[in-house]
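Only a single protein chain was left out; the remaining protein chains are all shown in position.
After this line comes chain A, so read on.
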Amino acid sequence: MIPAGNSKPNIERFLGFQDEYDRYRPEAPPIVIERLTRYLGRCGLRNRTVHLSLEGCSGDCNRSGA
């Protein structure tokens, strides 16, 4: 069951070519981590960082800037 607001065709669009996607797409530039961590200010990282990716996949990195 897909929750309201999500599109099945959008999910299916990215199925079946993960090897090509992983091999050729740009990597996350290090400046993204550096800039966002600085933007958090003096409180810094205390909890978790989450990356919302395609195919309905989300990563969860507890207490880490990775």
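Descriptive notes on the structure:
Here, contacts are C-beta pairs under 8 Å (C-beta built on N, C-alpha and C of every residue); 3 or more make two chains touch, one makes a residue touch a chain; residues count from 1.
In this section, contacts and distances are computed from a predicted model.
Not shown: a single chain whose UniProt protein name, out of "PQQ-dependent catabolism-associated beta-propeller protein", "Methyltransferase domain-containing protein", "Acyl-CoA/acyl-ACP dehydrogenase" or "Sugar ABC transporter permease", is "Methyltransferase domain-containing protein". Residues of chain A that touch the chain left out of view are 2-7, 9-10, 12-14, 16-29, 31-32, 35-37, 39-41, 43, 45-64, 66.
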